[in-house]
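Missing here is one protein chain; the remaining ones are kept as they sit in the complex.
On to subunit A.
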Amino acid sequence: MSLSARMLILLLMLSPGPVLLAAEGKSIQTQRSITDRSIEWPAWEDWRRVFFMQDYNTRVVILGTTLLGMSAGMIGSFALLRKRALMGDALSHATLPGIAIAFIIGSTLGLNGKSLPLLLTGAAISGLLGIAGILMIRNLTRLKEDAALGIVLSVFFGAGIALLNIVQQMQTGHAAGLESFIYGKTASMIASDAWLIGGAGLSCVLVALLLYKELTLLCFDEGFADSRGFPVVLLDTLLMGLVVIVTIIGLQAVGLILMISLLVIPPAAARFWTEKMLWLTVVAVVLGALSGMIGSGMSAIFPNLPSGAMIVLVATAMFLFSMIFGVPRGILVRKYRRYELNTKVNRQHLLRGLYEYLEAHQQLPIGVTDSAPPVSLSALEQLRSWSLPALKKIIRSAQDERLVTLLSDNRVQLTLSGLKEAARVVHEHRLWELYLITYADVASSKVDQDADAIEHVLEPEVIAELESLLVRQSTEGILQSPHDIDLPQSLSAPTFRRTN
């Protein structure tokens, strides 16, 4: 960790005071650069070098982060579906005391306290203890998952900080750089780090692929998996173990906090593009790989951009894009579908309103080619709680479909195809009402509302089934309404009251 960074942060963290004043002297060198915010546009040569990965260092870093993004995307997909997105957060914090203790033990025994396998072992053990803590709090107490995560995260991290503080006072080992191991510096990644990431990441991916079916079942239906004799607890622990391993190998590359984002963001983004587990993992792996590649590439081109943070921001950009434009679950697609449905529902309400009005006034045309008599807008307006502008908009949309004609004297007339469509809609509405009355014991005075909400989304197969279920009633074309149609009193003709 560089001293100037600490100075800068302390400066940024405000306030005059003796300690900060002491820092003032050294901060003067960074003073100029603080106000210098220009980003130099790199030359073509730089682009080419990065693009074709000509530098050894760039090659290593890009390869390493890409592999990391892939394995995190894969493992993260399961974690996301298991609603364990923040588990990585808690776990990465929980590794800290293990790292410190491993260092203390290592250097007390006269070993190299900073040997990577030793520290990783410590990190893994303490991460697993963290998992055990989370599972125990969740299963044995009345606290929920979020509290369990928060408790383990903060207490382990606190213990880790306290231990690190002691580590720094140790005479035997050389602790400097231990923190940079924890917080990671992507740019200084060396080949062996990339190999470690690649090896560990690939083994995680392999394990996940071998147990793909089991893990998928675990994510979607734990109870079912349990009842089918799958070792649920073992699988769960295994999944968490995979999260721990990926988190630990990522610590060095992108740092503690940013590692979580690689586990969370690509799968969350992939979720907008698919409903299928397999595609979710594939898309998450691709997005993770792209984030690693583009992020570290950009960082290599623009020396001002820290690679870990850039990887995350690239992932975030992909997430935002997916959230807005994703098919089938993105915001725009869902909004559009909702709009379509609303238009359809309104149109069907209009048609049914017209039909039932004509029916109530016994003005329905008898022959197939006869045209229906027009209905005034003001009469229509009272059928439902339509405002006049809303009604006009609905009529216009129906007119575009050639279902109705708006006459010049503010009256609406069903066209021939409109009449046919209206008859169909009314028929389906009543079929559903009958079904509700016959099979769902809904009171006939209430049935209209229930059917109203549901009739628009009926599939043809459902209609056919309803027809066959209720075949007795549906022999004579359009069904009779099973209840009095509640037209405003002033509109009802005296002949209207039906007695069925």
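Quick notes on this structure:
Quick note on the criterion: a residue touches a chain if its C-beta (ideal position, glycine included) is under 8 Å from a C-beta of that chain, and two chains touch if they have at least 3 such contacts; residues count from 1.
Keep in mind that, in the parts below, contacts and distances are computed from a predicted model.
The subunit not displayed here is recorded in UniProt as "Iron ABC transporter", chosen from "Cytochrome d ubiquinol oxidase subunit I", "Pyruvate dehydrogenase E1 component beta subunit", "Iron ABC transporter" or "Peptidase U62, modulator of DNA gyrase".
Remark: the omitted chain is touched by one listed residue; of A:78, A:273 or A:319 this is A:319. Touch with the chain omitted from the figure is made, among A:310, A:431, A:451 or A:466, by A:310.
Residue A:147 is the one among A:147, A:207, A:238 or A:416 that touches the chain missing from this view. Among A:111, A:135 or A:159, only A:159 touches the chain that is left out of the view. Although one chain is not shown, part of subunit A still touches it, namely residues 1-2, 4-6, 8-19, 30, 33-37, 39, 80, 83-86, 88-89, 137, 140-147, 149-151, 153-155, 157-166, 169-170, 179-180, 182-183, 185, 255-258, 260-261, 263-265, 267-268, 271-272, 303-306, 308-313, 315-316, 319, 323, 329, 331.
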